[in-house]
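Of the protein chains in this complex, all but one are displayed in their positions.
Think of it as A, B and C in the order they're written, each chain with its own count starting at 1.
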Amino acid sequence: MTQTLSEQDVLFPLNDGIGSVALIQHVGDDKSVVNAARVSFGGDNRMPLDEKDARLIRYLLKHQHGSPFEHNSLTFKIVAPIFVVRQWMRHRVGVSYNEISGRYVEIKDQFYTPGNFRQQAKSNRQASIEATDSLNQEKAHEVWEAAWKNAYEAYQQLLSLGVTREQARGVLPLTMYTEFYFTCNLRSLFHFLALRDHPGAQWETQMYARALAQLSEPLFPSSFEAWRSLNAHE
Amino acid sequence: MTQTLSEQDVLFPLNDGIGSVALIQHVGDDKSVVNAARVSFGGDNRMPLDEKDARLIRYLLKHQHGSPFEHNSLTFKIVAPIFVVRQWMRHRVGVSYNEISGRYVEIKDQFYTPGNFRQQAKSNRQASIEATDSLNQEKAHEVWEAAWKNAYEAYQQLLSLGVTREQARGVLPLTMYTEFYFTCNLRSLFHFLALRDHPGAQWETQMYARALAQLSEPLFPSSFEAWRSLNAHE
Amino acid sequence: MTQTLSEQDVLFPLNDGIGSVALIQHVGDDKSVVNAARVSFGGDNRMPLDEKDARLIRYLLKHQHGSPFEHNSLTFKIVAPIFVVRQWMRHRVGVSYNEISGRYVEIKDQFYTPGNFRQQAKSNRQASIEATDSLNQEKAHEVWEAAWKNAYEAYQQLLSLGVTREQARGVLPLTMYTEFYFTCNLRSLFHFLALRDHPGAQWETQMYARALAQLSEPLFPSSFEAWRSLNAHE
Partner (left out) sequence: MTQTLSEQDVLFPLNDGIGSVALIQHVGDDKSVVNAARVSFGGDNRMPLDEKDARLIRYLLKHQHGSPFEHNSLTFKIVAPIFVVRQWMRHRVGVSYNEISGRYVEIKDQFYTPGNFRQQAKSNRQASIEATDSLNQEKAHEVWEAAWKNAYEAYQQLLSLGVTREQARGVLPLTMYTEFYFTCNLRSLFHFLALRDHPGAQWETQMYARALAQLSEPLFPSSFEAWRSLNAHE
């Protein structure tokens, strides 16, 4: 029911070789979901997952019985831009975080640059769409790169003037990379995915959500199958 | 960092061969605490726990830095009297439960009988003390046994009259045994122990808290050592 | 946006003059939901609720935007049988409880007796249905009453033998009344109602859920209207 990872499984959701999602450790599987549910009628057991178990998983998700999906744990190490992390850390329940501190350490010059800039969506004021030719990608890249380089230089200058790290970082942009440990369980992960692997979420955040799903799905294949087919939101 | 239990470790906190605490699965160790903390300064690593790591653990507990103790998971299967479970399930954060349902299944005739009845404490109106000779233990046992037997008989009668299980169980007493899965992490476990392995808590509940500690301590020896020496409450 | 209650609004969900739900205090209204949501686009205001506001509320509930429903608070004082309270207190998030302690005080002889006993449902193993004539109601009442009276007598005997309150109560049945303060917000209330004012929940628990809704609905009429029409589960 548990497994030691000799090597980390790592994905690069933003395709820039920096932003990453690595599975560090986990415990629990589809059978532990079933056993937690079956304690309700005193029928938990150690046999391999069977068809009846799979049906029970589907039933639980369909009827909003989320608690049996909590008796497991997934820990990831994430490298992501701050604007993504600000959205991520709004999730409060069944989730744990520990992040690198810009008060302790000098921040590295790692910043995310979009492969493609997107345009504002008309239909949904919060979302974005693929850009048309009218958006000058090259120019946008230029502005973007100059902006973070300028900011990082200012950061370095403030540090060399003797300004404390906790203040100096104030000039660094939201596209700056940060890193953190993230621990969740299958219930809080499904909740995260329902909200963040969703067209309403920011594209970059969707990419991270998908990476989490990609690494977790093989560990809970029946639960994911049921969840996807029901498009359950809990 | 993880370990599969081929056999369950089981303890019987109330010494009656019924009430039990079994460790079902877990993930994480002292090193995972340290690594989660070290991400703050980008220094997590896969080396074995050393003296510096142990000092860091102590530092974290002393200064209320509880979040690094969340990236791990412990699942127990518990059999306990309802009056203990009512106190237990008041803990809400970083804890998960799934309990047998008296609506689904007919309840078994398993009830806890105190080995020794205690007397009301004078100093603390909520607590109890060892009984003196003036308490007639034999008589108390008689009353107790007769009470739950009478209740269980009424339950059986109601069921045979055709009353639904969910109502019929209403006559069953708080000393009735129930069972549940309990998942926590080291932070929520320490919080539980601070409140429940404490002279202010009900004696039976203290016994369960100690059983949890006894099964968990070998998995996180440094953290427990620091926590005990600090008598930390977080 | 706030209101002092000079008198408590009290309902008796189980029609026995004992079990009760009283609204003690509250803060927030439909407009505070809207304002919390509108901060997203910097448009919160102090004007009375209008049709656009009502549409926004509906939009939020439809699209799982639950957080704006958290900036308010409702406190109730509840008197309910333990078997109901055991289900209630499984709700962990956005909810607060303080309950009378059977360790501090001697428990009163107040017990719930069903007006009508129900039969086991065939379709749903957890649920119950209206009883047919074959269920001898009179006989069931007799058994029930005798059971709790017997239990309460045993409790009294144990106390007079000198047994501590925290142990003695172990013989008391789940139908015993207890009382507690319950504080929630509109989001956690809707979650509670979705699960407990639902045919799958125990009938007695449904009655309490409805009483909560009845007292809260006049305070958040637009939110309730939208929630009911969407039959939203979040």
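Keep in mind that, in the parts below, a residue touches a chain if its C-beta (ideal position, glycine included) is under 8 Å from a C-beta of that chain, and two chains touch if they have at least 3 such contacts.
Predicted model, so just to flag it, every value in this text is computed and none were measured.
Across the entire complex, the residue among C:Thr164, C:Asn185 or C:Ser223 in touch with the chain not shown is C:Asn185.
Touching the missing chain, out of A:Arg55, A:Arg103 or A:Arg228, is residue A:Arg103.
Only one of the listed residues, C:His26, C:Arg58, C:Arg86 or C:Arg118, touches the absent chain: C:His26. Along chain A, the points of touch with the absent chain fall at residues 81-83, 86, 89-90, 92-93, 95, 97, 101, 103-104, 112, 114, 117-121, 125-129, 131, 134-136, 139-140, 143-144, 146-148, 150-151, 154-155, 157-158, 161-167, 169-175, 202-203. For chain B, the residues in touch with the chain missing from this view are 41, 63-64, 93, 125, 194-195, 200, 233-234.
Seen across the whole complex, the unshown chain contacts chain C at 1-4, 25-28, 32, 35-37, 39-42, 44, 67-68, 70-73, 75, 77, 96-101, 104-105, 179-181, 183, 185.
Operating definition for what follows: only the chains that are shown with their structure count from here on.
Taking CA atoms, the transformation carrying chain B onto chain C includes a rotation by 180°, reported to the nearest 5.
The mean-CA centres of chain A and chain C are about 35 angstrom from one another, to the nearest whole unit. Remark: chain A and chain B have CA centroids separated by 33 Å (rounded to whole angstrom). The set of chain C residues that touch two or more partner chains comprises 93, 125.
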